[in-house]
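What you see is the complex with one protein chain gone and the rest in place.
The first chain written gets the first letter, and so on, giving A, B and C; residue counts start at 1 in each chain.
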């Protein structure tokens, strides 16, 4: 059968009022999803952003990784290899630069297990999410290593210490993708009127659900209600590899009552997004990226960072709206029923 | 802006030869993805399934969950509540049956933290993935509990001990969605000819990458290379809530050399899929579900289980193909470059 | 060299005022540790318990586990085995009863990975912590299973799905050891005077350190400052296998401001303790257990539950005291320096 397309419902929600070092403005965000109640819910959060002083967002880190593994035969030689490589990072940076026009060496991390050496290479990947760029860089690095140290044995070009599309702790601790923090101050009056809740109720729910509840579930580096929903919808609408919502979902809400207002923030350490590469040259993804102001940028990385900021702000909108709803007994189901999900319920 | 659609490239891969208690046959599987090298890679695995005796698959568990949290004021009262509820599960089963025509009570689990009681309700949800059915059942249960025990305080209708779309351990340990195991025996000759590898090489890579590498990453209940990719593509093509690839990705490969062949299996404890509900009544998803033989089934649950089996078999195909490729230095990148990903590389 | 002894400094702290269904009273608790500042710190918490209405504690679950693993050759046969065993639990309960005079069957859980079947057996073990009793029961069960199903292959009598002395999620979710919750209400005036802190400060610190900080560390099912310290000291003083502080340490503080007071609780789902067995028949451990009222009890299990309650209350005392100290800049180090740790500092 020849290729066709999956046509996923998409709507623009917002606009969201965003303030950042990179840009300030009100942005409407395309979201593609089968879970259409997500649109009005996120839009409610967007309205809050406009009624308040907007959502402040900042990119605090950036990079893409790939790990490889080799066998050094003995632990002593494994250690020696790591000591050697640490001294030769400048050479490796040059290898990376040759492997890809846009990749820049960032850093390396190592783990030794018996005689195995796991090497995690991090690069800056400009406007690309960087999966392939990191693989190309890692392969060049690996080939060079195997050539320089002929006693080593190849094990794998991809060693899961990267780690791609799997729940882990390493990505948030060492970094992978864009690390974005977004925050908002919501005065009590707006909480009450627009969210039918209070700062205290939202903070209390966040603690008992996002922090304690997730921990009881044996959660790993995550404290949120549904970051994944917003991420999936934006990733699909903008041509991202949506399997990366797995690490994307491992984000953290921090909320507290400040004075007579709600301080509400989302921290997303692993937003793996780009504005070039697979999926970004389709008509509708190009269109969406252009409308978001992320498509054609002069300086590499600017568009991708802007996209990550918009994404984090959208995640905040959707998360705040759902949490507020869940502070009210019955509201969650009523909303879903009203909004067309009723078919599969009874 | 009015609703439009995200049009994601989709192709049918396979057919995959599948053997199970439910059905036996060769099935082509629609996969929607921006990462188009996934198609030939999964197809290679499908070819293996046809050259061998097929992929055996079995659904070993099934259910959907939602958790709620209430405050009992003291730990002693929390304990008393749990003891009470354990004795009254028959009543709760009746509440669940009233809340939804298709839901059937499965089981409950409890956690007490200080005076807080987290209650995790599991139901059978027939052909629906069951998000909303479980929420409706949990809300009915919660309302009944609050009515029967008026000293309790409502905290949340959704308590993250469920847990939905977050990396956790609870889903695999207590169950959520369909738990499917798929396995294949690949004779050495086929490994060599079709996969350009050997049973020993694939097992060795699996151990050092999927088991050890993931553990080094601080992984949680997962040991695979890229289950997420296949899951995302099938979920999108069949109208699933693809944010559930997060728990879906927490699956486990087990591979070993048996006699002169490779035993290769994938165990997916958390496949959250259905054949009715949001997303399943679009033209293309209906079409896809029908071609898969999953759409119109007489007995509730049969279609959804069939879909889960097909999904697990597809995951096996894609996983086996990638692992085999990574046993060969250089093959991964060469393949990607050949297959059109080259644009973002250099 | 012949056996001798490691003589670890031990002191009785408290008394701690404890209220529970099992008993009510003021108990002094022996703690053996090289970290002697632990004594005055825990004693400060004990004083709080006496100034307030005491620490309420409750045992909410109890049991001991061992897992085994067998190979069923195919996933279908693995599934069939599990279905069979679920129907034959009465027979297995009888096997367990024969294997040990004191063991009583509690429940079983299963995991299927490829053709492997992991079986987790839980028993009630009376006054013993139950390591050996569970092993004996599991071995009897395993032998019976291998005999009843001769096609199965033995893999291991101990399969780490138990899991003993390793950080995991399974123990807290499915239960292992005693699950104890202890709580206290500390009026503001006592917080200020005795702890030099306030309810708000302690709650705030708990959230940012125990909940968020631990999560950032990639923590698993734990939210506390130093449960491990108190557990180690009591375990050593009462002849417990102190390697079980590993799962014991995976406990959770829940604290909040209630009215004008601090609600402070510790939930310890995995206290693996007993009053008979290895280590309990030494002179000093017998003496300690007797003073704690845990040694000679008529009904099996009563002494062990009492010991678990006392332990949880002690953990609460030490945790509350340290958290309060850390709300004050500088107090932590000053205390340590004053209290004799200064040698290794400068």
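To be clear about the criterion, contacts are C-beta pairs under 8 Å (C-beta built on N, C-alpha and C of every residue); 3 or more make two chains touch, one makes a residue touch a chain.
This one's a predicted model, so the numbers in the text were calculated from it and none came from an experiment.
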{"item": "Which displayed chains the unshown chain touches", "value": "A, B, C"}
{"item": "From C:79, C:105, C:118 or C:144, residue that would touch the chain that is not displayed", "value": "C:118"}
{"item": "Option touching the unshown chain, where A:62, A:127, A:164 or A:183 are the choices", "value": "A:183"}
{"item": "Residue among A:177, A:218 or A:239 that touches the chain left out of view", "value": "A:218"}
{"item": "Residue touching the undisplayed chain, where the options are C:226, C:254 or C:306", "value": "C:226"}
{"item": "From A:75, A:97 or A:291, residue that would touch the chain that is not displayed", "value": "A:75"}
{"item": "Residues in chain C touching the chain absent from view", "value": "1-12, 28, 30, 32, 34-36, 67, 69, 99-102, 111, 113, 116, 118, 128, 132-133, 135-136, 139, 142-143, 146, 154-171, 173, 204-205, 208-210, 212-214, 216-222, 224-226, 228-229, 231-232, 236-237, 239-243, 245-246, 249-250, 274, 276-279, 281-282, 284-285, 326-327, 329-330, 332-333, 336, 341, 343-346"}
{"item": "Those residues of chain B which, in the complete complex, touch the missing chain", "value": "169, 172-173, 207, 211-212, 215-216, 218, 220-223, 252, 254"}
{"item": "Touching residues (missing chain, whole complex) on chain A", "value": "21, 56-58, 60, 74-76, 78-79, 82, 109, 111-116, 169-170, 172-174, 179, 181-183, 218, 220, 252, 254, 263, 265, 267, 269"}
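In this text, only the chains that are shown with their structure count from here on.
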{"item": "Whole-Å gap between the CA centroids of chain A and chain B", "value": "22"}
{"item": "Whole-Å separation of chain centres (CA-atom averages), chain A against chain C", "value": "37"}
{"item": "Residues within chain C bordering two or more other chains", "value": "169, 173, 218, 220, 252, 254"}
